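Here's the structure, in structure tokens; my notes come after.
All protein chains but one are shown at their positions in the complex.
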Amino acid sequence: MTASSNAAPEGAPVSAPPPADKVGASARPTLRVGPSPHLHGPETVPRIMRWVFLALLPAALVSVWFFGASAVKVLTLSTLFCLGVEWLCLRLMRTPGALSDWSAAVTGLLLGMNLPPTAPWWLILAGAIVAIVVAKHLFGGLGGNIFNPALTARVFLLVSWPTYMTTWLKPGQRQWLAPGTDLAGITEATPLGLLKEGRLSELSAGASDLLLGNLGGSVGEISALALLIGAAALLWKRIITWEIPAAFIGTVAAVTGLAYAIGGPERYLAPHLHVLAGGLFLGAFFMATDMVTCPITYRGRLIFGAGCGLLTAVIRLWGGYPEGVSFAILLMNAGTPMIDHYLRPRTFGTATARQGATS
Amino acid sequence: MEIAHYLQLVLWAILVNNFVLAQFLGICPFLGVSRKIESAIGMSIAVVFVITAASVICWLLYYTVLLPFHLGFLRTIVFILVIAALVQFVEMVIRKVSPSLFQALGIYLPLITTNCAVLGAALLAITKDFNFMKTLVYALGSSIGFGLVLVLFAGIRQRLDIVPAVPRILRGMPIALVTSAILALAFLGFAGLVKM
Amino acid sequence: MASGVSLDREFTKGFVRENPLFILVLGTCPSLATSTTLFNGFGMGIAATFVLVCSNIVISLLRKFIPDGVRIPAFIVVIASFVTMVDLLMEGFVFSLHQSLGVFIPLIVVNCIILGRAEAFASKNGVLRSALDGLGMGLGFMAALVVMGTIREILGNGTLMAGTPYEFAPFGEGFKASPVLVMTLPPGAFLTLGLLMAGVKRLGERS
Amino acid sequence: MPAPCRVVVPLRQHLGAPAKAIVAVGDRVAEGQPIAEPGGFVSAPVHAPIAGEVTFVGPRAHPGGFPCESVVIEARDGVGPAATDGAPPPWRLPGASADWERMTRAELTALIREAGIVGLGGAAFPTHVKLSPPAGKPIDLLVINGAECEPFLTCDHRVMLEETAAVVTGVRILKRALGVPRAIIGVEGNKPDAIARLGEACALDDGIEVVACRVKYPQGAEKQLINALTGREVPPPPGLPLDVGVVVQNVGTAAAVARAVTAGLPLYERVVTVSGSAIARPSNVRVRIGTPLRDIIDFCGGLASPPAKVVMGGPMMGASLTDLDVPVVKATSGLLFFTRHECPDSTPHACIRCGRCGEACPLCLQPSEIALRVEIGDLDAAQALHIQECMECGTCAYICPSNRWLVQQVRLGKAKLHDRKQQRSA
Partner (left out) sequence: MIDPQVVIVSAASLGSVGIASAALLAGASRFFKVETDPRVEALIAILPGANCGGCGFPGCSGFAQALVDGKAEVTACSPGGADVAKQIGAVLGREVADRARAVVRLRCSGTRAVAAPRVEYGGVDSCRALLLVSPAGSKACPRGCEGLGDCVRVCLFGALRMGENGLPAVDEQKCTACGQCVTACPKHLIAIEPYDSTVFLACSTDLAPKDARQACQVACLACRLCLKACPHDALVWDGRRPVRVDDKCVGCGLCVDACKQGVLVYARGAVPEPGVRAQAERLLAERKAVEAARKAAAKAAAAPQPAAPPETPAGDGPAPA
């Protein structure tokens, strides 16, 4: 039993909202008082979330180009399911937040981009429930979650239904897949899947295919180039910072490069293919950088990114799963509070040896 | 390749077959002593020490006393006695030798007697037919795994306390368990990392 | 403990009001580990109940003779003896169950419920009361395990009563073919217990 | 603007102890005559802004929102601004002369003290205190703050343009009073006209340089300006600029010093920026201390629309007024009349941990973390996160996408810590 369970929830608003009607107001207009600053910058949470949503669209469009109706179905269903579940949660659990803050839409789109194009509707619904209810609202809604909702859902689905989660379409299969369609002829393994199964020699996709997205994979991860375009927009709008993606991708390249150099091309994939393959770009630019679940200091973000990279590389090279990005980010999400706890920025004026401030 | 093998054993015990997240050993202290990072660290150090010592002593006792006399069935009783005595002994020694160390982690020692991770480690080492060195390495790895997860978890719970938005009925144990669930989910990523 | 408490209350308190798992949060390790199926949970519950009742009786009988200074080790020895007994009995008669419960049968020794009841109740109360207390607590623990086992088995396996001749698929064969596999794995155990605990807390607030 | 007919002069116009009134109801006072004496070392005298009769001495509304001991002076027949004939001659500081270069440091400091000069940047710290550094803290540099403290405010800019000579004279006097060889005037780079004029005026004195610094907020905060100009970092509180051998003064203060020392004019007027969409004619006006706000509103063409919020000071650190029946005080650098459109309702979201507040904080604090600790009542944790070092510049709350009340949480935390300290010592 928790010792504090009988205490009032500290900091929770206990008062009803201020009166809308002015009772007994005098003729004089009442002035507003409030704390400084009296101005506010243009940035708001919905604006940030909207930008993330927009930045994801290029990669989503590439998917629609290659997978047609399947991709459209997965992305739409996932977004709608997440919004619906979010609406229910807000109604039933009364956690703070609103549909209009776009966070559920971003989670929904991200979840959709993390699913294979063949995902059936119930799989998407289960993912939406795990993402929104378990990973987000049980922890108190937007801002309270420890783990990235979309990734929690993806991992949950991957562990529960591994076959459904790893049935990749060959690019160019744009037709509607009726339930029960025989997928045998129209699927192909991802480069990382081939690597895991030791069938590296069958790998046909080259670096240019990986860049453009002309290969099998999750709806949103196939085209590194489209993801880069979105990421550039986010970096330009200063919604994400460079530390996490750089440390993440850099560490993956370094570790896989080392393995490649030592182990040789028969057993290992070249580092540039490692970087372009799988969900690395999607994870590094869009999910590891999720503000709620990553550290808040520069140094913390570097460590976070490097940790993600190391774990990704370890799982890819030696683990049981072909792809380690999701697991790595979730694991580092768990470490975020520790990183924040031990890495505090140096307060102004407390410099001893080095004058590090910019002027 | 011996060293590589032991290294694999350690990794397996820490990541793949984690005491808390995969084997459900030591859940009570995991949930109980994870409210503050500092106490979690103290507990972790104490657990690493006791599990390693207890496993080794139990292994010696089992193979030098119990087995030769065909008393394998007595191992549960003997092990728990040895662990209880060991914990109490360590507690007394630390209290005398280093009061500051006792302040830091001595208070966690009694809690360890009924930590099923200790007895679990000793029993599992016997069940898996580990030799002496393997038992030592296994106990060390497992307890480090326990400590690692405990400290990570304490960090998370401390943050959950700072952002008090968790719905009321979930506060405390329920949200701690849901957090453990997702943590366990993340640790599943290490499945198959080391094949033992 | 006040003798004013009626015997039936002594017996029933463990079910909900002082449920060892959901309210007191004791015995979490075995409940997470062995509630993969209804049958496993039931087996673990029976074993724990047996040890709990027997050790409560013996400790209650011996409570006048055990010197205070060594009572905890003495209790542990008593409990460990019964645990060893259960271990051997189960190995002999229900071998498959014994296999699936694994190390958690000997680990009943360190189950907080048993030592806690021995110390808090049996060492201070008469034999009948202690036995009833043990039985009630044990059954409450078992009930919690059965609930968890049922949920996890249905969702994670698509079956119910697996391990017995009465196995069936409550949600049909289609679901059984692709169940929520993760529910049988550790994350499912933590999630189930966490949500059940929240549910029980909610129920307690309502009443 | 012309002197008003009635002024309300609060006696608490500076940091430190309030001044003590030395006039009584019915007394006739001349313009500039002292009406209150300092209440301690860290305090300053107050002078009559207009000639007239003292009609009230007692509590009156203060811009801070609390009643404060004040002196009310009303112009009477034959006395006061309405009738310049027959008015008693304005009172002037004895001992002031244009020949200040012959005065000693102590004489200069005494004059500045008698003139009631306080920092006109906004904090209103008595200037003579800053000019009397404790022994053992050598001062080697005078920094003159021309880096407009806050957005919206342009009064320093106007002072630099229109009173360039006075500013430079003031700087030279301050340099002499402190006995430092060097002074830097820091001006934000977006005011090239001010930089040019000051540069010309300073050409005579090679001990003064004018430096353009980056345009950013909060460049006008002491510690930031010192860092920008010299690279020195002032240690956290109780660290002061003194600790790195620097004294900072505002350009307005320098001009006031020049007027006091050369012409004997005590501080009873200042330049105030009047702005915001709700005012008809935004402008910079030179007003007498104690002028009621309504007079200023009328002078600036009245209100264009009913203001939703009236801020005294700058938009980032100023205080919102609860009442329009308050006077201008020495610290009033700006008066901003905001419409509802300019300060819309903002309901805070949950913190999404974006970390921007920490990136923006000029003191490298973590405002979101501090605010969360205050919210849950963990004051010790807030203290460990250096809550006391926050200067409440408002950058974090400005930038926060979740609209959280970061500054007010910090102030709340500081207030609670103060309460707790008092409770413990009681």
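Note that the chains are named A, B, C and D in the order they appear, and that numbering of residues resets to 1 at the start of each chain.
Operating definition for what follows: a contact is a pair of C-beta atoms (placed from the backbone, for glycine too) under 8 Å apart; a residue touches a chain by one contact, two chains touch by 3 or more.
Predicted, not measured: the structure shown is a model, and the values here were computed from it.
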_Touching the absent chain when the full complex is considered, from B:P29, B:G120 or B:G147_ = B:P29
*Spell out, residue by residue, where the missing chain touches subunit B.*
28-29, 31-33, 35, 39, 42-43, 61, 65-66, 69-71, 74, 77-78, 81-82, 84-85, 88-89, 92-93, 95-97, 99, 107-111, 113-114
*Hey, which subunit D residues sit against the chain that's not shown?*
64-66, 319-320, 322, 345-346, 377, 405, 408-409, 411-412, 415-416, 423
*Which subunit A residues would touch the chain omitted from the figure, given the whole complex?*
1-3, 6-8, 10-16, 18-19, 22-26, 30-35
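By our rule, only the chains that are shown with their structure count from here on.
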*Of the other chains, whose C-alpha centre is the longest way from the centre of subunit A?*
D
*What whole-Å value do you get for the distance between subunit A and subunit C if each is reduced to the mean of its CA atoms?*
40
*With chain centres taken as the means of their Cα atoms, state the distance from subunit A to subunit D in Å.*
48
*What is the distance, in whole Å, between the centres of subunit B and subunit D, each centre taken as the mean of its C-alpha atoms?*
61
*Would you please write down the residue numbers of subunit A that are in contact with two or more other chains?*
1, 10-11, 96, 134, 140-141, 143-144, 156, 159, 340
*Considering subunit D alone, which of its residues make contact with at least two other chains?*
350-351, 369, 375-376
*Quick one: which bits of subunit A touch subunit C in the complex? Just the residue numbers, please.*
1, 126, 134, 156, 159-164
*Complex contact set, residues of subunit A against subunit B*: 1-2, 4-5, 9-12, 93-96, 134-135, 137-141, 143-144, 146-147, 152, 155-156, 159, 311, 314-315, 318-321, 324, 326-328, 330-331, 333-338, 340-341
*subunit B touches which residues of subunit D in the complex?*
350-351, 369, 372-373, 375-376, 378
